[in-house]
Structure formats: C-alpha cells, structure tokens
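We show some of the complex, not the whole, and keep each chain where it was.
The first chain written gets the first letter, and so on, giving A and B; residue counts start at 1 in each chain.
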Amino acid sequence: MNADTGLLSLVWAGSGVDAMLADEAWVAAMLDVEVALARTQARLGVLPADAVEPIAAAAASVRVDVAGLAVRARGSANPVVELVRELTAAVDGDAAAYVHLGSTSQDILDTAAMLLTARALRATDAALSTVADGLAGLVAEYRHTTMAARTLTQHAVPTTFGLKAAGWLHGVLDAADRLRHTLDTLPVQVGGAAGTLAAYVEYAGRVDGHAAALTEGIAAELGLRPGPPWHTRRTPLVDVGWVVVAVTGALGKLALDVLGATRTEVGEVVEPSGGISSAMPQKQNPALATMIMSAARQAPAYAQLLAQSMLAEDERSPGGWQSEWQPLRDALRLACGAATTAVQLVDGMRVVPERLAANLALSGGTIVAERLTVALTPVLGKAAAKKLLARIATADGGTFEHRLRAAPELASLDDATLTDLLNPANYLGAADELIDQALARHRATPAPRAPH
Amino acid sequence: MNADTGLLSLVWAGSGVDAMLADEAWVAAMLDVEVALARTQARLGVLPADAVEPIAAAAASVRVDVAGLAVRARGSANPVVELVRELTAAVDGDAAAYVHLGSTSQDILDTAAMLLTARALRATDAALSTVADGLAGLVAEYRHTTMAARTLTQHAVPTTFGLKAAGWLHGVLDAADRLRHTLDTLPVQVGGAAGTLAAYVEYAGRVDGHAAALTEGIAAELGLRPGPPWHTRRTPLVDVGWVVVAVTGALGKLALDVLGATRTEVGEVVEPSGGISSAMPQKQNPALATMIMSAARQAPAYAQLLAQSMLAEDERSPGGWQSEWQPLRDALRLACGAATTAVQLVDGMRVVPERLAANLALSGGTIVAERLTVALTPVLGKAAAKKLLARIATADGGTFEHRLRAAPELASLDDATLTDLLNPANYLGAADELIDQALARHRATPAPRAPH
C-alpha cells in the first residue's frame, strides 16, 4: 500500500521532501537519535566505548516493517517502544543492553522530529534563496516597466512590474529571515521519563552537570541546539508553524498575483508551461501557481494545530503529543513543496509587456486622476479638486483626456503640462527608491548554509 | 517509499480506513467512476454497448505507478488527465475512443472523492453503532452506581456512572444522526468542463433531458445522489467536515472523561490493556483514549479547511480545489480511526466501583450541600440557607457532618432526616428518567445500512 505519495497534494509530489519526511525517514531519524545517544553516553563514560559500533551497525541495517510497526505502536500510543525493541533485537552481543539507556520515547521522537524539521527547513531555505534570486532578477529587469496597480480589484495608480516583484521579494526575504531564526533554535529533547533526566543521571553515576553534558553532546552529534526539556513546553512547534505560514504565505501571495495576471482578460503573465486540461484542447492552465496556492490555503490550519500543542498536560500529554506528528509533517511538506514549485514558477514565468501596457491604457488616463488632484490642489483646493476629478472621471462622452481638456477649471494648465500629467510613467512616486531598497536587502541576505 | 502508513497517526493505523483511503484506493475509485460513466453512456446510447467491457476490463487490470502518476499530475495540477491517458492506453481496440467521453477531471475526481467518503462514513457508522451498543450496556449496568459529578474540576453533586455513560451515548447518537443525514446526500459530480455538461450533451446528440438522465444513471451506478454540478459550490465538503467534528468530538468527549477517570489519583476507570512505557515498568497508559484524543484535537482544523473550500473562484478554483483532497482524506481517517479505536475502548474498559464510591466520599458529604440548601430553604430562606451551608462546608474542625449536626440552625432536622439528606444516593434528581430517555433513543436508532 502506497498510502500517500503526494497524489492528493501535488505541490510536494516528487520534490524530495516526500522522501525526506516519509514514514521510513521518521524511523531512520529515530534510529539516528538512538545512535547519537549511545555515542554521547560512551564519550561520557556511561557505557563502554565498544558498545557503540554494534548499536550503530544495527541501526544502519535493521529492516523495519513500518506499517507493522505502526499497528504495534498502538499498544503504547507511540512508535518508539516497539522500534527500540526491534533495534535491541538487532544488536549483536552485550551491546544490546546499552540501547536507549535511561531514555524515554519522547526524547527519541521529539529529537527525530527536530532533525527532520531541520532538514526540511534547510531544503526550503535553499529553494527560497533561488526564488529570491529569480525575483531580484525580475525586479531589475522590469524596473521601468509601468503597469496598473489595483486596489479592491480596480485600477488605482500606476506602478511598475519591478516594484510589484520587489513586494514579492520582500515577502520571500521575510520568510527566509523567520526560517533561519527558527532553524538556529531547533532543540534536542533530552529529559528522560518526565523531564528530570533521572535515569540518565542514575546510569551516569549521579555526577554533577550530567544534564548539560548529555544534552550538549547529543545536540552536537545531531546539529541541533541544547536546552532544557520541553516535553510539555511546545514552543518549538509554535515556531515551526510560524515559519510555515510565513513561507507559504509569501509564496501564496506571489501565486495569487500570478493567477490574477494570467486571467484570460488580463494576460500579463504566462506560466512556464501551461497545464493541460482533460477536456479543453486550448487551455493553458497556471498549474504551478495553482499548486502553490493550494499549499498557502492549507498551511495556516496546520500552523494552528501546531500552536494547539502548547496545551500539553502534566509531564506528557495524552493526545496532545500524538496530535502533533502528522500536522508537523504536512506543514513542512507544504512549505517545502511550495518553495520548490515556486522555483519552477519564477524561473520560467514570462511577463508580457504589451499586455501590461494595454491594460494600463484601459482606463483612458483616469489612473492618474490622483496626480491631477495634486496638481490642481494649489488652484482649486484639495477637496474641490478631488470632487472635480471624480466628476470628470466618471462622466460620459468622449475620453477622460477630452473631458479634461474641455473643463474650464483646467484652463490654467497648458497642453504640455497636461500631457505630462497624464503620462503614467511620470507618476511612479518612489518606485525607484523602493526597488533599490529591496535589491539592497536581497544583496545583504547571506546565502543559505550548507546542510550539517 | 511508504510515505504514510499511520506511523504518525496511530489512531487509524491498521483500522482498515488506511487502505480504504490510500492513494491506490483513490486511483481505483477514479477508475470506477470512468467505468460508471461509460456504462451509463452506453445505456443511454451515447457509446456502443460493446465498448463498455473493454473499458471495465482495462480499469480492472491497469497497473498504475501511483508515485509516478503524482509527479506527472503536476503538469495539469490534477491526477485525472494522466490517469485517463493510462486507462485509455490500456483499453483494447476501438473502445479506447470512448474513455472519459465528454468528461472533465473534476467530474471524475469529485465523484471518486464522494465514493470514498461514502465508504469511510459507512465504516465509521458501523463502528459508531458498536460503540453506541457498548455504551448502552454501560448505561444499563451502572444505572444505580453513584459517583461524584465534577464541574470546573471540583466535586459538584452526585450523579451515576450510568448517567455519565448516557451523556456519551447521546453524543455518539448525535454524531450518527449527522453522519447518516450527510451520507444520504453525497452527490455525484456531473458537470463537464464548466458545469454545462456541454460535451456530454454534444456526444449525446443534444437530446433533451440528457443532464438528468446521465447524472441519475451515474449516481445509480455508484450509490450516490444525483444533483446539479457543484464544481464551485462545495457544500458537500462542508457537510463532511460537520460530520467529522461531530464524530470525533463525541468520541473525544468520551476519551477526555476516560483520561480524567484514569488519573492515578482518580482511578475510576481502567483501559482494556494499559499501554506500555519505554522507560517505566509500572506504567499502564490509557493508550486508546490517548489516540482518540489525538483525533479529536485535530479534526476541527480539517473541517475548517473543508469549509474554506466554499471560496472557489469562477467555474473551477485554481488552488481551492487542490487544497481539499488531503484534508478530506485526513478528516475521514481521523473520524473512522477514532470510531474503530473507541470500539476497543468501550468494549474493554473496566469501571472500578470502589473508586467511584471512595471518591464520592472524599468531600465528606459537602457534595450534597446543594440539597441541604433546598431542605433548609423553607426554614431559613434560600439566600440564608446557601450562606449557612457555604460557611459550614468550608469551615475547619471535624467533619462536615459533625459541623452540620452541631449547627443550631439545623436543630429542627432530626437525625434520620439528616442522615437521609446526606446520602448521595438520595440526591440523584432525574437520573433515572434521563437514563430511560437515553436508552429509548438508542433503541429507536436503526442499525447502520449495509454498504451499497
């Protein structure tokens, strides 16, 4: 049975994050944690140095029937008990006695979850970085390409495609900032049965400072951060949810604008390769933006589930803990899938300058009515100017320009001035300054670190 | 790769709903819909009668690489286009030309989704029915077993375990009512490219009434309801979300109470087989209630995602539609898994009458303070009676009963009356009447229908 290959969540199908977070990957990560624990305990003298390799060898070679493990895991409401049993059985000789020494299920599963989270966030970061580079390219390329800005669905004032892309770029950089902030804090979980590390300490002969030594040792092995136990202090999951909504939200904003721009009537952007239709031969569907949008619409609900994890009873929650795992995976899959899909979208999307220009002209010049108000304010006062422009803009008969030139109130403006005022390219405000600012921010953003 | 066997969502691992809703099952259901379409079109004379069997044979025998299909499906942002290609290639001879005739991806996928929903809801209904039977047994068995009712964590007044179980039973019957209401309305999707059925009608030679004939025919083939196209009118998904929260909520309430009752200090209920711990040999964890709780904590977020589906643009939503599939599956898995897990819980849970009695006695009689207020109201007035009881209940020194007997205000009550008033079993209000009502409702609820 292939329960979940991405068929129902195409945004991450085949992206790499599917295998990275598959059930097998969770099993492998839990085994990694068991090995890191043994290695650290050996270094601290808690177990014999020669016990490590048999444990590591067994972890590398044990063949786990994941579906069977899942069913047996129902006995304890977590998969670690049975996995430890299988690992222990696979270890040769006396070393078996040192598997999972002093540990508890939640230490293993939570640490494995953070390990997988780190991997998925790093892959997401790398994709985001490529997306940002692509967007910075669009910003520069279309810095001077004027187009209509829309507010509440209506043409508002002119802007440039470069500035629009700069907005997307800022969003992606916001997301990358938050991702990296969180990536730096993903903690190892080392608490023992109930957060006192009692059995760990007992096996270590009750030496002082063992909590710190053990926690830092395992953290270093796995590339995570040391810290106090968080069995029922689930802030790390809240943080992951925050990152996931920032990432999918920034990319969802991009996708939403692309979808708007690809509407048949708008046509300002074309996707790299139009999606195909099962019914209509002429259709070229924006399949990439569609998939990114599907991730962005779902992610906040998963982040909410992760936030709910904070309500964890006592020293381990019955049901709270178990309700985190699937939403954590799904949240990470959506973020990473959206980012890898956005790489394809930004890489291949085609901007159609002639449609940008044609649409900008659609309103017959009313798109600069605000500017005319500014120009007429010294003459008529602001309120009267705005009222006049509203009347002329929405009147019938002739073009807006004709009606303007015919208005006695505008007689003081000479032809050249009016022509200048009506040119959308002359009413771009601080677009250039804002573009410089966005590109500077992009240049100042370091490249993603290579994986641990 | 086994991406999702339930390892991260143990509540449904091995329950049957895993296979029922796996990616392969979705592929199979989509093929079922294609066959139902062909069969109906043949019956209506739209395609030759002898084209049906080759299509059905191909649907039964085609081997789909689901993971590969998922990746290729990214080209159109839905899996149907590629699946139709594979099916068509597998059909022998001229019949291939009649595959998916006049159809569109959304007709196939939505109808398949409803088919799978119907199956999962029927399985859930059957499990709920068993749960209800088990709860009715508890109601009857513990009709007269008094215990403490708690409000805001504190002992409030006496109740019976039977009445408590009657509350759970009502919840499960509420859920079953809503499930069946929805099961009766799950609609087939037959709309063609954009809800006009244009190509279907064209292939049918533009006969009158073809929409109704085709829709009713396919619905009858698949055991769903006919109705107008709902490509961007997603009420059926809202309904499924409603059912899922009613089911998981009712079972979650049961689990929440079981978890409270199994606390070491309370000990009123023991789970069938205590879950095992990886660290602590003495632990007997309430693993079943824990898993049910995990479903109940998650389900509302999935229902919310299904509700968001209503915001579907135009005649097909770019991203809205794609964001439904995974949440729909997860919602159904949680509901069905919670129900099958609850069968185990109710079947095996052990009530501990001596702990119910011991806890009821804990408060030294203050649990009937409300009753004493009622009894003293004719003498002292209600407000004074309540004030007096509050003072006696929270005073120090001796037991509540001693302090009562020493209070001059109670001198008018003879010993036998006070003894009677202090007996929790005499202050059960309408418990019996309410239990009769619950059992009558259970008896009046029909058995689940056999699957189609």
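Operating definition for what follows: a contact is a pair of C-beta atoms (placed from the backbone, for glycine too) under 8 Å apart; a residue touches a chain by one contact, two chains touch by 3 or more.
Not measured: the values here are computed from a predicted model.
Student: In this structure file, how many copies does the full complex comprise, given 2 in place?
Tutor: For the whole complex in this structure, the answer is 4 copies.
We take it that only the chains that are shown with their structure count from here on.
Student: Between chain A and chain B, what's the gap in Å when you average each chain's C-alpha atoms?
Tutor: So the centroids are 32 Å from each other.
Student: So in the complex, the part of chain A that touches chain B is made up of which residues?
Tutor: 1-11, 13-14, 18-19, 21-24, 26-27, 66-67, 69-71, 73-81, 84, 100, 103-105, 192-193, 199, 255, 259, 273, 275-280, 285-287, 289-298, 301-302, 304-305, 308, 318-323, 325-327, 329-330, 341
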